[in-house]
Each structure stands twice: as C-alpha cells, then as structure tokens.
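For reference, the structure I am asking about is given below.
One chain of protein is taken out of this complex; the other chains stay put.
Letters A and B mark the chains in the order given here, with residues in each chain numbered from 1 onward.
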Amino acid sequence: MTDLQYPLELAGTAAFAISGALAVRDKGQDWFGAGFTAFITAIGGGSLRDILLGSYPLVWIADVNFIYAILIGFFCTLLIPGILLRLRRTLLLFDALGIAAFTLLGTEKALSLGVQEEIAVIMGVFSAVMGGVIRDTLANEMPVIFRREIYATACLAGAIAYVALLAAGMERQVAFLASAALIVLIRLLSMRFHWSLPRFLG
Amino acid sequence: MTDLQYPLELAGTAAFAISGALAVRDKGQDWFGAGFTAFITAIGGGSLRDILLGSYPLVWIADVNFIYAILIGFFCTLLIPGILLRLRRTLLLFDALGIAAFTLLGTEKALSLGVQEEIAVIMGVFSAVMGGVIRDTLANEMPVIFRREIYATACLAGAIAYVALLAAGMERQVAFLASAALIVLIRLLSMRFHWSLPRFLG
Partner (left out) sequence: MTDLQYPLELAGTAAFAISGALAVRDKGQDWFGAGFTAFITAIGGGSLRDILLGSYPLVWIADVNFIYAILIGFFCTLLIPGILLRLRRTLLLFDALGIAAFTLLGTEKALSLGVQEEIAVIMGVFSAVMGGVIRDTLANEMPVIFRREIYATACLAGAIAYVALLAAGMERQVAFLASAALIVLIRLLSMRFHWSLPRFLG
C-alpha cells in the first residue's frame, strides 16, 4: 500500500484543486482568485492538521510535486470545464474515494505522532473537510458541509471505525480498506437516497 | 488557585461550546455543522494563541478531557436548549466569568513563554475572543465583537491591568482576582447600561 499512497495523495490533491476551482464558477472571480481558491482547497485541510499537530515541514512545502498536482488540476478546469462538468457524477465518486483516503491518512499521521485516538479522529476529519470549509468561507458562503447531505459525518464514521478496528487488533491494511469502504459506502448511499442529518434545533 | 485552574478551564471550554452551538440556531445547519461550530468556538482562541506563540502541543491535543468538555456542552444544547435559552441572562454572567478567566490565563501563559507584556496582552484577548470571531466568520457574519457593546474591550482592559499590577509588584493571585473582577465589572455594567464604543468613522 505504501507504493500506492504517494500517487494517491497527489491525485487527491489535484482532485481537491478541481473541486475548489469549480466551486467559484460564476462567482465573479478572476483567474487568480480561482487559482488561489483551488490552492487553498487542496492544501487547507492537511496544512491545518499539521499546524495543529506542530508537524513540520508541511507536506506540500517539503515536496513541490503537490504544487504541480494543484496546477494540473487547476488548468484542467480552465481548459476542459465542460468535460469536468459533464463528468460531475463521476467526479463525485472520485471525491468519495478522495475524502476516504485523506481521512484515513490524516488519522494515521496523527496516530503516528503519538496523539490520543479521539484527537486522531478529529485530525482525520479535518484533513478531508477543512480545505472545503476554508474555500466556502473565503467565497463568503456558509460551509457546505454544515448543511448538505452526509459528508463530513461519513469521514467521522470512517475515522472512528479505523481507530476502533486498529484497537481491536485488526491488521493495518485491512482496517484501512474496510474503513475506506465504509466512508465511500455512506457517501454513495447518502447521495443516492438524499440522506441528511437532522437540522440543528430546527 | 492552581487547583481551581484546571476545572475552571474545562468548564469555560464547555461554556464556549454551548455559546458556539446556540449561535447557529436557525441558521440552517445540521447537527454536524453545529457540533463543528461548537468545537471551533471552544478551542479557536486558545489554539490560535498557542500557534502564534509556537507553543506545542496545543492544550486540547495534549489533554483529551477538553474534547469531552466540548461534547458535554454540545449535547446540553441538543438536549436542553429550552432551559439554556431561558437561562440566557445567567449564562451571560458565566460568559463574563469565562472570558475573564481565559483572558488572564492566556496573558499568563504568554508571559511564562517569555514574550513582552504588550504581546501577552494581545494573546490574552485572543484567547478569550478569537473562538467567537472564527465562529462568526464561519457563520458568514461580521464578528459580533466588532460591533456589540463592550466585550473584547473589557478583556483588553483586564489584561492591561493584570500586566500593570504584576509590574507594580503585586502578588500574582491578588493581581489575577483584581483584574478578573475588573473584566466582569466592565462587562456587567456595559450590559446593564448599554455602553458601547463609538462607531468607527461613523
């Protein structure tokens, strides 16, 4: 799995950049604003996790390939936005895979730094969703994960499953795949059946 | 006082979580959004202070009890929102006590890390108010402390009083209690008499 992890992280970063750029369509931003938003969306979650944990250097600062992954993602949205928009449903599948990977890799990184399991779960969720929260806040909107169908909650469930399975003695790779499958499954089912959490004090 | 500090910090953290969750009532957020907002409100100020000072590990990452204090505060707003809302005036008193404690503990922590007094004052104010600023920004509103009656200014006055009294040679515990009393007094008087700062360039 280690061999897969690096290309997976690069692909996930490019995917986050695409989602960031697509999110500001028709918002009146210029190319710089869109590129900046793509960048923040892609690196925001992991950077916040590492800053909170005091884990330096940040991943994308140590390895400039992440910058190029973001540039590739961004230029895809400049050059082939029509294709990306027609592929929106396919992209949602990739997004589900992406947040599953980011959640569990973030959880794992936090555990490897010696924090307690509750903290590792929070760090996993942050890795997956905080880029989007920052993106929405900069675009002057209430973060979509605070009100849309099950999204961050799927990450939360997967991260909790992962630390529970590890604590139960399951082998790391099996626990990773099982928890990732759980996140993807919850995401796909909640999109298919429009599940959502109850509104708060609604 | 050291014996009191720890339960005080936990209680203050729970109170901040309640204030965060109550702030997003009727904003269309789901349970996750409300819980997330409660969490950010509770840990935002202290985390920002520690990140700016480079003081690791962050308090709530080193001690998972703070996470449970937040969960308790959040579930109170889920289970007994009516009671909390009827207690709003009482909660404002606790809020005044809470920001007094957070301001002075934050100032003290900064001083103990060796920064200059002006910086320690800023860090004290940040500890008390930045969680709320982040909460309001995420909720897509102008931070309430930028326009409401005297709030952050009370923290500022108390933090300045604290470093001045220490510099004048007053014993730490006496200076702490006197400065805390000043913050609470300014808050209560400004609520009672609707004091507010002049609008800026109004």
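Simple rule for what comes next: contacts are C-beta pairs under 8 Å (C-beta built on N, C-alpha and C of every residue); 3 or more make two chains touch, one makes a residue touch a chain.
In this text the structure is predicted, and so the values were computed from the model without any measurement.
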Checklist entry - Out of A:18, A:34 or A:96, which is the one that touches the chain we can't see? => result A:34
Next on the checklist: Given that one chain is not shown, which residue among B:18, B:53 or B:84 touches it?
Outcome noted: B:53
Checklist entry - Taking the full complex into account, what residues of chain B touch the chain not shown? => result 51-54, 115-116, 118-119, 122, 133, 137, 140-143, 145-147, 152-153, 156, 196-202
Item to check | Absent chain, residues of chain A that touch it | outcome: 21, 24-34, 36-37, 39, 47, 51, 56-58, 60-61, 64, 67, 77-78, 81, 137-140
